[in-house]
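All remarks here apply to the structure that follows.
The complex is shown incomplete by one protein chain, all other protein chains being positioned as in the whole.
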Amino acid sequence: MKKVLGVALVLTLILALAPASTEAQEKVTLTIESWRNDDLTIWQDILIPAFNAAHPDIEVVFQPTAPTEYNGALRAKLEGGTAGDLITCRPFDESLNLFQSGHLVSLNELAGMENFSDVAKSAWITDDGSDVFCVPMASVIHGFLYNKTIFDELGLTEPTTETEFLALLEAVKADGLYAPLVMGTVDQWEAATMGYQNIGPNYWLGEEGRLGLIAGTHKYNEGGFLGAFEALARWQPYLPDGYQAISYPDAQNLFALGMGAVYPAGSWDISTFNPQIDFEMGAFKPPLPEGSENCYISDHVDIAMGVNANTPHMDEALIFMEWLTTAEFAGLYSNQLPGFFSLANHSIMLEDPVAQQFLDWRNECESTIRSAYQILSRGEPNNEQDLWLYSAEVLNGNLTPQEAADKVQEGLEAWYEPQQ
Amino acid sequence: MLRTLWANRSKFPLHIIVFLAPAVIIYSTFMIYPLIDSLRLSLYAPDDNQQEVFVGLDNYQKLTTDDLWQPRLEGAIKNNIKFFAIHMLVQNPIGLLLAALLSSQFIRGRAIYRTVIFTPTVLSVVLIGFIWRMILSPLWGISADVIDFINANIIDNLNTLGFGIDAIENQPWLGLENTALPTLALISVWQWIGIPMMLFLAALISIPDELIEAARVDGATAWGVFWRIKFRLILPTVGIVGVLTFVGNFNAFDLIYTTQRATAGPNYSTDILGTFFYRTFFGIQLTPGNPTMGATIAGVMFLIILAGVLLYMFGWQRRILQVEY
Partner (left out) sequence: MTAIRQLRPAQTIQLVIAHLVLLAYTALAMFPIILIVINSVKSKRAIFTTPYAMPNSNTWDPIGYETVWDRASFPSYFQNSIIVTLASLLLIMLAGSMAAWALAEYRFPGNAIMGLYLALGIMIPIRLGTVSILRLVVDLHLVGTLYALILVYTASGLPLAVFILTNFMKQVPRDLKDAARVDGASEYRIYLMILPLVRPALGTVMVFNMIPIWNDLWFPLILAPSEKSKTVTLGAQSFLGQFVNDWNAVLASLSLAMIPMVILYIIFSRQLIRGLTAGAVK
């Protein structure tokens, strides 16, 4: 029913807008700013042609910047007035800042916004809920990928509890041929994102813990948040040789070349690995701590798109925004980029079995988002940055879990009133 | 008398102005104005409504005393000093050694050596960063192989000759707090060594033969000639190389950014002023950029570089001039 509605909506939209776009004789070019440079070919070859099928008069150029440079370069370009018409939105404060400084327009009136739940919109809405400024595109889910060939060779099965997980890693280590757990710490963010935030929700009970931090009732240095640091520290013996200098692409290569058994993943890795691997890949959920029954997953709102307030082509930009709310886009995007799961309410079938598996976890487990993203990274020191740093320090063996947790908590208490 | 002066005055400026104008206009518009405008920013801070208001030197005070900023500033300055010290102790002596060897007329193939050794200097730091990141990656294992080779072929042989040298152990060089910064400094040395080598070479070959011949006749050894004559004569170049290294190192950014990202890990152990500035000014990931504090860091960088250059001009250069005359 919803799908039918969606399609009907799109059709009316297209009909309504068709005369307007034929009137505009000259072709308008919209430029998309993005950090997703991995997606360049998919935008060029699939998404933009699909959009142009309905809107041949609007040319769209996807112009990505390297992820590490995106925020800085975008801000400079927005301030200088050279940014593209469409801005890919990071979740929460980075984009909220852009909206508050007048670089993004409010999208409250955009037709199609009703296709998104409040949770989906939560990352791109003002604190009082009065303005939405980006169209949610996708979330990413954390879990573990594994090499089925190695599992078969060593007679291993998917673990469900932490004990089984560690026993499995021990078995791979004892065999000695493969790296048990493929991750490095040099880029820091994997330690926090693929490590701490991946397994953490099972320890701090998802939203309960995350909202507790915001309310000031939970602390990083006690209970589940400390437990997650302790669990993370138990990974250390199973990381590859020289993991302190292994970067994210190094880890991807290690796993893709079949040199490692288990890979702590973000679902976006699926689309990176698919064309590269010559073995079968499997996936399992973050393992449960002893005595836990319910599972929690990090289903993190990650990417959205907004309109540059200074665009000379506002009408065309809004047409593109509306297209982003459609079932067509949701289906194309989710299937072309297995591992990026549309946030729209359209029901979508995924062709990729591993991606579908990740998506199924949404039904089996409680979803939450990364603990530091909402509100907690507003002050100095930045909570997310602290998590990167201290998660890496735990894995590098420079800090005990308790020390790291104390430091993170101390940083939060320094400025966040509910925690003081 | 007065009239001629006046006439000269009115006649003089025109062509002087013509000569100076293009440089002064371009330089003032695209360098001095933006720099002053940016430094002006360091005296401002956003208020509650995100409006920038004048706060005097508050930002500087915050940077040097606040619990959040002070350790980062101190860390960045200390790392920058280490980075500079490694260049001074490794790059410049080796550059001098290579230049000394290349200035000798007995060495054949000097032009080839000179050309090849200078090659890394012409390449982009982006490329150099990527190349070394790959070579030092534990994934590729090149550094482990090279170290095995050195252990087996050089250290073992030296030890059979009676030296007691420990074998080198391979490390994740860019991933450990105590090795990352020295490793990056050595990569930078590897890239830039051509510059001091060429400057020293230029100075060495311009020393008149007569001076050296005279010393030889007096029975001085090559070693003695080098230190007592050549080195003293190239002291001005030593100073220039030193100050160029100083300015270059305290502006450095690209290499660390390319290999370690703006987080300058592990645990800020490779954070220098350039990366600190970038991180603060533009922000990373969830940290929004802070232009005013960034400008403040830029102000501190400016003061440090200025102090170094003044020290060189009034300390070193003056003393050298006194020695010369």
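To keep things simple, chains are lettered A and B as they appear, and every chain counts its residues starting from 1.
One rule holds for everything that comes next: a contact is a pair of C-beta atoms (placed from the backbone, for glycine too) under 8 Å apart; a residue touches a chain by one contact, two chains touch by 3 or more.
Not measured: the values here are computed from a predicted model.
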- Candidate in contact with the missing chain, chosen from B:Ala85, B:Val126, B:Ala152 or B:Ala167: B:Val126
- Message: In the whole complex, not just what's shown, which of A:Asp38, A:Glu59, A:Glu164 or A:Glu366 touches the removed chain?
- Response: A:Asp38
- Consider the whole complex, including the chain that is not shown, and state which of A:Ala66, A:Ala174 or A:Met349 touches that chain. A:Ala66
- Note on the structure: Of B:Leu35, B:Ala85, B:Ile165 or B:Ala214, the residue that touches the missing chain is B:Leu35
- Item | Candidate in contact with the missing chain, chosen from B:Val53, B:Leu89, B:Ile168 or B:Ile205 | B:Ile205
- Hidden partner interface residues of chain A, rising order: 37-38, 40-41, 63-69, 73, 76-77, 79-82, 249, 252-253, 256-257, 272
- Message: I need the residue numbers on chain B that touch the omitted chain, in ascending order.
- Response: 12-13, 15-16, 18-20, 22-24, 26-27, 29-35, 37-39, 41, 94, 97-98, 101-102, 104-107, 113-127, 130-132, 134-135, 139-142, 145, 190, 198-199, 201-203, 205-206, 209, 213, 222, 247, 251, 253-254, 274, 277, 281, 291, 295, 298, 301-302, 305-306, 309
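Just so it is clear, only the chains that are shown with their structure count from here on.
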- chain B-touching residues of chain A, taken from the complex the two chains share: 68, 71-73, 75-76, 90, 92-94, 97, 100-101, 184-189, 240-247, 250, 253-254, 372-373, 377, 380-385, 388-389, 392-393, 396, 398, 414
- Query: For chain B, which residues are in contact with chain A within the complex?
  - Reply: 50, 67-68, 133, 136-139, 170-177, 260-263, 265-268, 278, 281-289
